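One structure is given below, represented as structure tokens, and several questions about it will come after.
Shown here: the complex without one of its protein chains, the others still in place.
Note that the chains take the letters A and B in the order they are written out, and that residue 1 is the start of every chain.
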Amino acid sequence: MSDGPLIEVRDLVKHFPIRKGIVFQKQVGAVQAVDGVSFDIVEGETLGLVGESGCGKSTTARLITRLLEPTSGSIVYNGVDIAQANRRTLLPLRREMQMVFQDPYSSLNPRKTVGTIIGEPFEIHGIERDKDKRRRLVQNLMEQVGLNPEHYNRLPHEFSGGQRQRIGVARAIALKPKLIVADEPVSALDVSIQAQILNLLRDLQRELGLTIVFIAHDLSVVRHMCDRIAVMYLGKIVEMAQADQLYDHPRHPYSGALLSAVPVPDPRLAREKHRQVLVGDVPSPTNPPNACRFHTRCPKFVAGHCDVDEPALETKPGGNVAACHYPLTDEEIAARVPTAAA
Amino acid sequence: MLTYIVRRLLWMLVVLLLISFLTFLMFSKLPSADPVSLRAGRNATPELRASIRHTFGLDKPFFEQYRIYLAKLVPFDAHSGFKPPDFGYSYQNNVSVKAQILDRLPATAGLALGGMVVWLLIGIPVGIISAIRRGRIEDRVAMGGALVAISAPVYWLGLVALYLFSKDIGVIQIFDGAGSYPNTGSLFNSPFTVAPTLFLPWLVLAASFAAIYARFLRGNLLEVMAEDYVRTARAKGLPERTVIFRHGVRSAITPIVTILGLDLGILLGGAILTESVFNIPGIGRLAFDSIQKSDLPTIQGTVIMGAFFIIALNLVVDVVYAFLDPRVRY
Partner (left out) sequence: MPLLEVEDLKVHFHTEDGIVKAVDGVSYTVESGQALGIVGESGSGKSVSSLTVMGLTRFFTSARISGSVRFNGKDLLTASDEEMRRIRGNEISMIFQDPLSSLHPFYRIGKQLVEAIQSHRDVSKAQALDRSVEMLGLVGIPEPRKRVDSYPHEFSGGMRQRVMIAMALANDPKLLIADEPTTALDVTVQAQILDLIQRLQSELDTAIVMITHDLGVVAEVTDEIAVMYAGEIVEKAPKDTIFASPEHPYTWGLLRSIPRLDLPRGEELVPISGRPPSLITLPGGCYFHPRCPYVRERHREVHPDLDAVPGDSDHSVRCLLASDTRKRLWRELQDGKDPAEARATAGLDAEEVAS
């Protein structure tokens, strides 16, 4: 086990080109999905990536697991930069990094049995060629995630949404990976089932010593599951903090707005606090605002500063790291974020 | 949009070029069709054959022949600017291919366009009614009939139609029979004389197309009526008729435009079967006859003509689609 972080991401960039032209298509612009993101993932932790649509969190997840190739930047896993690595280098690493996807209804091949789906990782990496032994391994996995091993030969459509998500998890942990990237794993599930899957992930993390990158837009879920959280906006990380730090005193105005927007199931809190409602919509990632990308909607915007100088990620009061020239003060947080411990 | 159209036109040229080359290659390598033998007749002396071969330029190397062919085909000349395209010369019929094609084109166009009108007039209402009355008797009868119409081969349908309805030999003599299409005149210059001769061909041609379109529209409409925006339309309190037509049919009919263009494009290249059964002198008949006689230049000409129509209509349809569906942006 190394001392350093499991993964070091530095200046990661992913631009999706927009092409135009009659015969020869030139690039005229780009969707700047991820635009210079740096963070570490510490072994054994659960790191949360939150943000709204278009912030780049799903793209970041796919870049880390190399489902996409970055435009530039580095991703150092166990000392090896995998950002531009070829397929052969990546293949053994894929055993150690796995993904769990959002939609349990479309992420499983409907023509394959559950046993085949969960057994595929073994097949791809050439492990346990003996069919009976493999079957037993798969059935153990099914039990581990709370599925009935007798359903080995059933097809995905015979399972409910929550069970299908368990199948996805079983497939992900089949080869005992070090890292699991879960991209909105519970968003498509009913509320009463979400808790089952979240608890499952937590239990598995403890049993297998997993590191988890957890991506979600639901801030309550992220707070529950994660140790450390990065808040993303328009392709950049705007704040990164320990969970308690972020939820007790968010420093970036966007984090504050996100937190104050979450409806809380407590009528008294809803009545008492004055909520921070953001104006306008998220700008297009093809043409992001200058300097601080949030300045067009920020309640603390100062002309001449926020739209000229891009703020760097720096430590703010309380330990949060945020990219903001005018971070939220404790009074502002108390007034606008109903759930923060003021 | 403009750059899109220009790009498509350029592609069209590329495809036509490719097709012209492939047909030229295929037909010049075919053993059965040496135009010299066909032209010279049986008892030709070697000198006569050589002389014919030279006259037609068939003694030149392959690529040279192709280059000459292409130069004639392209409607543009370095010296004289735009010039009419020359499709070559039919050795057997002693007439230019282009003349033959232009002569036959009105018949095919009349058949195709008229047939199209008929199949739309039948197919669309049937499709809509079947969808609205899904599962009920109207739907079952319509879809059953459609199945029969699709399954029946056109030539069989044509022959049966002639047998039943043709004025000369039919059981019920109401329509003009085979061979009644005039040798001169077309639907476009003398509609009243020519149209009656096309009634039966139109109906036969339209039968299977109407069935396909009815089924297609029915499926589309059923899907569209289950969409959220139809639910919204009802929730707004719109009359059911408005919901079905302005919201439902309007969406369901858009893909029909695409296949309509393609079908028309294919038919303009010649509806061989229908033209044969009813003895209509169209491009399809021309192609068929040329194949039988191994008249290569004519075959080539009809192939290229057909390809041109399909590609051109393909482009027209895609552009029209952008006007029908505002989400489509080129």
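The criterion applied here is as follows: a residue touches a chain if its C-beta (ideal position, glycine included) is under 8 Å from a C-beta of that chain, and two chains touch if they have at least 3 such contacts.
In this text the structure is predicted, and so the values were computed from the model without any measurement.
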Given A:E8, A:E52 or A:D103, the one touching the chain that is not displayed: A:E52
Full-complex contact with the absent chain, from B:A50, B:L238 or B:I266: B:L238
Per the touch definition above, residue among A:I118, A:I237, A:L258 or A:L313 touching the missing chain: A:L258
Omitted-chain contact residue, chosen from A:D130, A:E150 or A:D281: A:D281
Interface residues of chain A (partner: the chain not displayed): 52-53, 160, 162, 190-196, 198-199, 217-221, 223-225, 243-244, 247, 257-270, 275, 277-278, 281-282, 338-339
Residues of chain B (touch criterion as defined above) contacting the omitted chain: 227-229, 231-240, 242, 246-247, 250-251, 254, 324-327
